[in-house]
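One chain of protein is taken out of this complex; the other chains stay put.
Coming up: subunit A.
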């Protein structure tokens, strides 16, 4: 009896110390996987930057299926990880039930802005503004007057990307034709480079000579095929210019890495609430580096930078797809 008691006591105190020592942040990648060269990889980059600068460590898990979301959240919360950074709109529902159960833990979610949970930091990006800029560049670089858009999963978020892009294209060339396709209707569409490649070929046969991929890991196939077929492509989320130097016109940067880095840096004191990162906050933008310097003309750069300033000043308004679930420049 006493032996049993002391054993149990020892186990309990062990569990307690294990919990206390674990005030490190956790990061939950979405189904696209950590190395999707895009959305999730941006989060990884941000987390690694934090780890390098502070010497801290963090816990991470790559989700394998939809059913794991809530379990992963609870496991990290039970183990005392704080804050818990999660990726993607699909975390919204699990968070809305799990987060209230752990009021002392701070949660962070990227791409969600509509929840009412006090201990949650919600970071949304003005993707339509960034997409507008790369749309302008696509229209200027296109010789055929036809540009393409390959989306990942067919959800309002991706239509939001496509809508901003189409408006940017039309701003430069009102007669331009925009070919838009979605990869699929399930989360598997975030990680299907083969389908991305097929869609790219189909769009090329319709005359597209610049294609924008907003499709997570699927975009790798789009960029690859575009490079193979000798047309230009536009990357998304992370700077993807280096994947095919001289073949990727630019990348629509969505600074998920900054959002993750800042959340981890603030630690358990991270500010909660809804935060939107647009052009003004440098949350979105376009990428310019050695790999695409020859592709982006001075004229292009001047036009895009001017538009950027005008959007920040409110002189140009990019219509958001969310406003009334439709797009003035493109029908999906």
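Rule of thumb we're sticking to: contacts are C-beta pairs under 8 Å (C-beta built on N, C-alpha and C of every residue); 3 or more make two chains touch, one makes a residue touch a chain; residues count from 1.
Throughout what follows, contacts and distances are computed from a predicted model.
Hidden chain, UniProt protein name from the list "histidine kinase", "Acyl carrier protein", "Phenylalanine--tRNA ligase beta subunit" or "ABC transporter permease": "ABC transporter permease". Note that of A:53, A:101, A:228 or A:271, the residue touching the chain absent from this view is A:101. Within the complete assembly, A:90 is the residue of A:43, A:90 or A:259 that touches the hidden chain.
Where subunit A meets the omitted chain, the residues involved are 11, 15, 59, 61-62, 64-68, 70-72, 74-79, 89-90, 92-93, 97, 101, 153, 155-157, 185-187, 325.
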